[in-house]
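A protein chain is absent from this complex, but the other protein chains hold their places.
Note that the chains are named A and B in the order they appear, and that numbering of residues resets to 1 at the start of each chain.
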Amino acid sequence: MLASIHTAPLEAVGAIPATGAASLAWLLVAIPLASAAVLLVAGRRSDSWGHWLGVLAPVLSFLLGATIAIQLLGLPADDRVMTTQLYPWITTPELSIDFGTRVDPLSVTFVLLVTFVGSLIHVYSVAYMEHDIDRRRFFAYMNFFVGAMLLLVVADSYALLFVGWEGVGLASYLLIGFWNFNPDYATAAKKAFVMNRVGDVGLLLAMGAMFTTIGSVSFEDVLGAEFSAAWATAIGLFLLLAATGKSAQFPLQAWLGDAMAGPTPVSALIHAATMVTAGVYLVVRSGPVYLQSPDAQLAVAIIGAITLLFGAIVGSAKDDMKKVLAASTMSQIGYMMLAAGLGPIGYAFAIFHLFTHGFFKAGMFLGAGSVMHGMNDQVSIRRFGGLSTYMKVTWVTFMMGWLAILGIPPFSGFWSKDKIIEAAFVGEGWHPWVFGTVALLGAGITAFYMSRLFFMIFHGDKRWTKAPEGPDQHPHESPALMTVPMVILAIGSVALGGLLSVGGSFVTWLEPVTGHAEHHEPVLPVLVIMIATIAVVLAGVAIAWRMYVAVAAPMTAPHGSALTRAARNDLYQDQLNEAVFMRPGQALTQGLFLADEYVVDGTIEGTAFGLASIGRVASRLQNGYVRSYAGYIVGGAAVAVVVMLASRM
Amino acid sequence: MSLTNYLVLAVVLFTIGGTTVLVRRNAIIAFMGVELMLNATNLSLVTFSRMHGNLDGQVMAFFVMVVAAAEVVVGLAIIVSIYRTRRSASLDDVSLLKH
Partner (left out) sequence: MNALLLVPAALNADGTVSSGETVLFWVIAPLMVLGALALVFSRRAVYAAVSIIFVMIGLAFLYVAQDAVFLGVTQVVVYTGAIMMLFLFVLMLVGVDASESLIETIRGHRPLVGLFALGLVVGLGGVVISAAYSAPVGLEALNADSNPVGVARVLFGQYALAMQLTGALLIVAAVSAITLTHVERLLPLVTQRRVADAKMEAWAARGARIAQLPASGVYATHNGADIPALSATGEPVMASVPRVLRVRGQQLEIGDFAPNIAAERDRPTGQSGLPNMPGEPAPQLTQGEEER
């Protein structure tokens, strides 16, 4: 059982009031939001300079975030958790929630990731969206997203986190459906938002459970409180539901593929580096709660493992390069969730992998955008090939990202992913064998499909479209504004992992939040795991080479096996959702509609009809004859007299 | 015989007057029924006056008579003017106020 690994509750470091730059953490949120507001209100007048303001905002936030990080590095480890109270929000006798910020290593890590990668992507977007008339609006939404994401990570209570959570959901909707004149894109945006909403119910239920048990939803109170096992499991599972919605984990993963309908910078920033990692942030942040419920932890790990394989299988069969990258994201976040479900030993590695993944995945997405830019917005990898000679910078930066995700040493992916696989092999009973094997297998399949992607785009024969079946292709390298961010991210993909692993500095940095985890030996020797990992990776690469480079890759998708066809169909996830949720939901709605029309309206109208009928019958008394009316008067008088007489008897 | 007999007679005349109003179609005869009802009331008033030894009853009966006279004048004038326009004094002809 995992419980044997950690016996004592997490020794959370107490928060101290913020000083210095940390007390200005609210500016991190305010600057991008203000910029978004300005860009939206200024309207068309700001079309000429709006994008530069949009670039400036995350850069400023990055500078502030870096300042805060430097400040934290200068403080002793015990002083690194700082909170600031801004102003009261909800003040009722039972519950009071304040706006406040919490600056600690975890949130600062995320701040740096979001602002740095975000700034690079903003710069990239200046050139990528150059021909789009709505570029200014795009930057407004991107800034709004950055602001909401930063709010999510610097919030000091679950309620404020939820505000940021919803904000990024809204930003995702706005950006996926940015070209909303295309109904398919608008539908994809709705799908993303609705599935996110399903997850949000989990977060609301979790907050409700927290309020019921300890009467507060702030991190200070919740992370230091003791819950009964039942409540801890309940909260853990609710938070897991929220995380699956936001991070596109099984069973709420169906929206991520369709979310690629948005512009490529959106896919890079939101659906690779940042928003989808919010679920992992939530789980890691709620570590102390999960520690009290081994069952919830197991659920997290299982979900992560399932999604890991799911994404890998789906990614192996897709022909749209952005969808391959989306499936890859799903799978990598499965790794992070698996790690987070393993307990304190896994938290740090989950965040580490998240950090490095942000760099190399964003880099690969930008590369994909660059390829699209040079190939008339073509996305099918079956019509690429041989682009390495035409788009050199894109090729090299993409290769760096590819090598990183494979986990080839010394690239950054190796440092983070390998550690997760190692941690997966730690434990007792069936856990380490199942999780470890799954992680290993996933690594192999990842290697296969990422190599397939890389080879089919940049190597092999040229399978480009020619008129009249498609536009004539003249691939060319992208402008500097696009290539420079790609280069910077590639440098990160190469070096970051190694740098941060020196002396376990990253893990130590996160200890105030994740707690110190004792080191346990995995069930297989570390060296064996490492060799096995590299072996499966190389095997995956070799198979991909064999299938797509040594042999000419077909231009149209072959029929394929049943598994291939299923994978192309996202393993029938949409059909399943439809059958299990949509159809019954529609039936319920239809039933309610009919009930409203026939039962509710029927009752009302039936009553009215009944009364009208009574009225119609009674109106026959009005026959217009004076003598009848006189008769009624006499009759009434007679009745009154008889009653009076009877009452006196 | 006591004075109650007069009262019973008054009741009977009253009822017959009421029946006339209800049964007869001719407006003037219905009006006569109303007069009969008023007379019956007068009889009962006079009887009560005798019973209580108080002349107020007779004075009331006197006023009833006066008012009945005025009412007959106006009522018959109405009937005459209706007859002039519609050439009919039947109560059943004025039956437009129905559903």
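Going forward, contacts are C-beta pairs under 8 Å (C-beta built on N, C-alpha and C of every residue); 3 or more make two chains touch, one makes a residue touch a chain.
Computed from a predicted structure; not experimentally measured.
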Touch assignment to the omitted chain, from A:Val201, A:Ala230, A:Ala480 or A:Val639, lands on A:Val639
Had the left-out chain been drawn, it would touch subunit B at residues 1-9, 11-20, 22-26, 28-29, 31-33, 35-36, 39, 42-43, 46-47, 49-56, 58-59, 61-63, 65-74, 76-81, 83-84, 89, 92
Logged for subunit A, residues touching the omitted partner chain are 623, 625, 627-628, 631, 634-635, 637-639, 641-642, 644-645, 648
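We adopt the following convention: only the chains that are shown with their structure count from here on.
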Listed in rising order, the residues of subunit A that touch subunit B in the complex are 619-620, 622-627, 630-631, 634
Counting only contacts in the complex, subunit B reaches subunit A at residues 18, 21-23, 25, 30, 91-92, 94-99
